[in-house]
Structure formats: C-alpha cells, structure tokens
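Complex shown without one protein chain; remaining protein chains in place.
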Amino acid sequence: MEAVTLLQSVFDTVLGLALLWLAWRALASPDLFRAIVLFIAFGLLMALAWVRLDAPDIALAEAAIGAGLTGALLLAALARLESRNETKMLHKNDNESEAHDQGC
Amino acid sequence: MIRGVDKQTPFRWLLMVFLSFLTVGLGYAVLSLPAQTPGLSDYVAENIENSGVSNPVTAVLLNFRGYDTLLEIGVLLLALLGVWSLGGITKQRESSPGPVLDMLSRMLVPLLILVAGYLLWIGAHAPGGAFQAGAVLGAAGVLLLLAGWRPGARFSGLPLRITLVTGLGMFVAVGIVLILVGRRLLEYLPPFAGALILLIEAAATLSIGITLAALFLGGRPEVGPRR
Partner (left out) sequence: MSTVFLYALVGVGLFILGLYALIVYTHLLRKILAINVMGSGVFLILVALAGRTPGESPDPVPHAMVITGIVVAISATALALALMLRVQAETGRAELPEDPLE
C-alpha cells in the first residue's frame, strides 16, 4: 500500500538523520562522559538501522557488542583516566602546601 | 571541545574543503552502483543444503568463510594479549555494590547465561550464533565484575588461559583433523557439518565471552599461589 511505503520512507529518513545528528553531537560534546553516553545511544540506533536493513544477526551483535560492551569499556577507561588525574591533582596540592609551610 | 582542537583555522578550512570533495566523490561512487545485483547470494542459496545449517549468515560465517572466523577469534585473543602486556589490574578498592546492582546481578546473570545458550543453539536456523551468544556471556561477565566479583586466585592462572584458548584451539583442531582425514582445511564432511559447526560455536562462545569480560577488566589478573 502507498501509505505503508511512505511511512517506511519517512521512518528511514528520520532514522538516518538521527544517526548523523547523534554522531556529530557525540563527537563534538565538550564533556567526555556525555560523549560516551551519546555514543551508546548511537549504537542502539544503529541496531534499529540494522533491523530496517533486514540484518537481524547484525542487530543482535551491534546491540550487545557495539552499544553495550564498547560503552562499558569506554566508561571504565574514562573512570580510570579521571581517577589518575584526581590523584595527580591531590599530590600536586599536597606538594604546594608543603612548600608553603616551609616558606613560612 | 574547541580548546582541544589541533591546527590553526586556515588548515581547518582546507580540511573541510577536502572533506567536502571526498563526500561528493564517495556519494557519487555509491549512487552510481547498479540498483540490483545478486552479489554472492546465489552461490550461498545453491550450497546451503550441504552446509549443515539453514541460517545463511551462520553458514557463511562458520562454513563458507570459516577461515575468516578462525582468524577473527585469533584477533580477539591478540587484543587480550596486548592489553595484558600493558600491565596488571589496579588494586580494587573495597566497596560493596549498592542494593540495586546486587539484586540485578543476581537476577540477570543466570538469565543472561540462559539467553546465551539459546542464541548459540538457535543460530543454526534463526538469527543468532556464536558471536551474539558470546557477547551476551561477556555482558554477564561485565555485570559480575561491576558487582565486585573477581575470579579466584587459583582460576586466574592456567585454567583461565586454557578457557581463553579453547575457541581458537577447537577451530584449529577441527581444521587439522579434516586435513588428516584427507579433506582441505575446514572443508567439513557434509553429514557431519552441522555437528561440527555446533561444536566449534560452543567452544567459541565460551572463549569469546571470557575474552570480552577479561578485556573489560583491563589488565592481567594476579595469579594465586599454586597448591
């Protein structure tokens, strides 16, 4: 029927535009945590795109690996990155305050 | 973030011009492809009865292009070797998981293992297969690691390594046995193809799940004392 194919075309267009927009927002976001979360959302929309393209095996793999496991890996790496930054800042402040005390 | 942007403004305009040309070129190349072409689907459809499974993607992955899948499992193992060679795990801070994570991990992990088994079995004639099942197992492993569980010290030595190698090892073993029987590498005998594929997929699922969870851990686990 005409209406169904029109609806499908509209859905595909909206999905394609959403993919491009999410990818750009994820890459250009100033906060890294937000970037990773948007990337996970991008992965889930990709799973939808795979379903629209008649690729259910890829949709399963993308939802589990591409969105889920990659997101978990990225978040764990970000946490380790920031915890090392924090310990460095703490040590730097300790050193500075020691120097202050010795100066006075 | 704009602060972290390399290279000055005139270079960036040059880059954008170049990328626009690239976009137009790629778009033109993609759109000028023929609108209908069978690709390799005819060959797959002809030979799928002899392949041992009825899901065409599984047939391509495990039978027609089985060697690529063997190398892919090898790549997973290589990545884990690389991550392990870069250092051990940082010391885990003692903290108990919150009530939500505790309850969810208890409920979800057995369910995830069940779903992985289902995906492995159903991959022969419906969407599914070893990689999807392995990914779900990996997700169960990640959930356990998030809840604070670590593999016991005795398991982290040789048993862990044996489990990691089982997927690739089973694949290579089947290939070599087929060579010894007189066929070429990974050229299954048609009556046994389905069973061989299931065997390889089962070993691969276990290996892929544990490899993905170990990649999440991010370092080489400490080996405990040998008894």
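Assorted remarks:
The first chain written gets the first letter, and so on, giving A and B; residue counts start at 1 in each chain.
Keep this in mind: contacts are C-beta pairs under 8 Å (C-beta built on N, C-alpha and C of every residue); 3 or more make two chains touch, one makes a residue touch a chain.
No experiment lies behind these values; they were computed from the predicted model shown.
By the touch rule set out above, chain A reaches the unshown chain at residues 8-9, 12-13, 16, 19-20, 23-24, 26-28, 32, 35-36, 39, 42-43, 46, 49-50, 52-55, 57-58, 61-62, 65-66, 69-70, 73-74, 77-78, 80-81, 84, 88. Taking the complete complex into account, residues 1, 4-8, 11-12, 15-16, 19, 22-23, 26-27, 30-31, 33-41, 44, 56-57, 59-61, 64-65, 68-69, 72, 75-76, 78-80, 82-83, 86-87, 131, 208, 212, 215-216, 218-219 of chain B touch the chain not shown.
What we mean here is this: only the chains that are shown with their structure count from here on.
For the pair chain A and chain B, the distance between C-alpha centroids works out to 20 Å.
Residues 30, 56-57, 59-61, 64-65, 68-69, 72-73, 76-77, 80 of chain A touch chain B in their complex. Listing the residues of chain B that touch chain A in their complex gives 1, 55, 57-58, 90, 119, 127-129, 131-132, 135-136, 138-139, 142, 212, 215-216, 218.
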